[in-house]
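Only a part of the assembly is drawn; its chains keep their places, and the rest are absent.
Lettered A and B in written order, each chain numbered from 1.
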Amino acid sequence: MSFLTRLIRPCVHQAQRSLVASQLPRHSVPVSQTLSRLYSSDDGLVKVEKDKGYAVLSMNRAPVNSLNTEFLQELKAAIDELEEDHHMQGLIITSACPKIFSAGLDITEMYQAPPESTDRFWRSLQDFWLTLYNSRLATVAAVTGHSPAGGCAIAMSCDHRIMADGPFTMGLNEVHLGIVAPFWFKDTMQNTIGQRETERALGLGLLYKPDEALRVGLVDEVVPLENVVDRAREEIQKWIKIPGIARMASKRMIREHTLTKLLDTREADIDMFTSFIQTAPVQKHLGRYLENLKKK
Amino acid sequence: MSFLTRLIRPCVHQAQRSLVASQLPRHSVPVSQTLSRLYSSDDGLVKVEKDKGYAVLSMNRAPVNSLNTEFLQELKAAIDELEEDHHMQGLIITSACPKIFSAGLDITEMYQAPPESTDRFWRSLQDFWLTLYNSRLATVAAVTGHSPAGGCAIAMSCDHRIMADGPFTMGLNEVHLGIVAPFWFKDTMQNTIGQRETERALGLGLLYKPDEALRVGLVDEVVPLENVVDRAREEIQKWIKIPGIARMASKRMIREHTLTKLLDTREADIDMFTSFIQTAPVQKHLGRYLENLKKK
């Protein structure tokens, strides 16, 4: 109940997980498969490079890092692995795809998909977000390109955001597709830029240019593209110097309410997504959108 | 429970209301009376002019648009009418009275008034605010003059605020009258300018000049008086282009918590207002205030 329960509970839990991690198989993704992918630097969806005290995770699902079920599960698994490595205190998330951080949710997972599949997709998105937003690691987003919708949500869920200057934008623009960002994306945005700007951002589906993103607080810094990752490496040093348990406890104390809101309603949230996404007007919107993409 | 329930429920509800709107009489204000007033442009309290996709509602209760029970009911009825017109996606709220947007609550409804009357007054204020703050329409306040107390609350409840430059002020200044803004005005302000500035604003009963209002985020733009309504017409175009159901669902997802707080306690809120307003010190304050007004 108090901040101290919250502080101690996760640590114990963390320790228990570490102890058993080598003995037990994972539920969602088998360890062997995860590990092989994690360190195959050429064809893996997720590249992880470990440095002293922190890792750089590069999203690598060409061409635009769109988030499908498999990719989301690999991203979550990669963070889980890093959290179990007690040498790791920090995580930089960036992109291996030029000019794009992530285009957000993969529309093909929602268009003409059977309920079992959309259900699994949404659950994977929840799992990934819960893991990232609650991570014991200090997290820095190195946003090296466009970052709409789910891409924006990834950046907002980190502890610090550095965006590349240039013709890039970031925002929760779901409304233009006739759909609505999940409430936990909305909450994450509200925690970042406040309620009033979130109303504007969601209502108009705003995509912020770097200087606008900086002005409203959607990102913390804007630097030239070629410096983004280096700046992130510098920034993460500040965070990983802080005593890890206290830093993690402070973060969870602040984010707990937002995390709990989803944890308490996640099955209902999945059911609703699954029924909503199959309604005729939404399918029509998505179909038209995919049609336009193909023409480009 | 999830954002999707919230998204779908209001749409269904909206559709049902539309279907039955022509068959059933309203409870609070008979349709016939409302309609006749709505379109009588000279002597009506509320003037509504429809344009393509949106309407301009002008408050027209001379001299200062003070909000009494009748006026509040007409304002609510006018918004209800527009919401039932499926050609309408946007609403601009402005004033037909020179130099004033609205002076806020009509003190004569609170001074030496019988309980049934203050009860009905407060319920009408709640009804109007619940309708405006939850409106499916995109709403822009064209603040063409002073906007204290309830006038400020109307502006803050819109999606966007444009204020006239000049010797005008806006704020929740109730404290100077020895009374306290209702908690839902406070919540609306907090949603607009954040908690810290709201503490200052309410504690000192601050009336912000246009540039101050802009700086703290109480308004989104300040333009010359003669351009306020034109700018509002321009701004509303951006909002009504967004797919209406998704835009409405985004807005309600964000505002739901604030709306629910009042919906869950409105009878108690009315009871308390009615008993509070009749206490001797409050009546004395109000009497003195009315006395001063007459002298001017």
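Operating definition for what follows: a contact is a pair of C-beta atoms (placed from the backbone, for glycine too) under 8 Å apart; a residue touches a chain by one contact, two chains touch by 3 or more.
Every value quoted in this text rests on a predicted model; they were computed, and no experiment measured them.
In this structure file the full complex is assembled from 3 copies of one chain, 2 of which are shown.
As a working rule, only the chains that are shown with their structure count from here on.
The rotation that brings the Cα trace of chain A onto that of chain B spans 120°, given to the nearest 5. Annotation: 38 Å between the Cα-based centres of chain A and chain B. Chain B makes touch with chain A in their complex at residues 1-5, 7-8, 138, 159-160, 190-194, 217, 238-239, 242-243, 245-247, 249-251, 253-255.
For chain A in complex with chain B, the touching residues are 174-183, 186, 190, 194-196, 198-200, 202-205, 265, 268-269, 271-273, 275-276, 281, 285.
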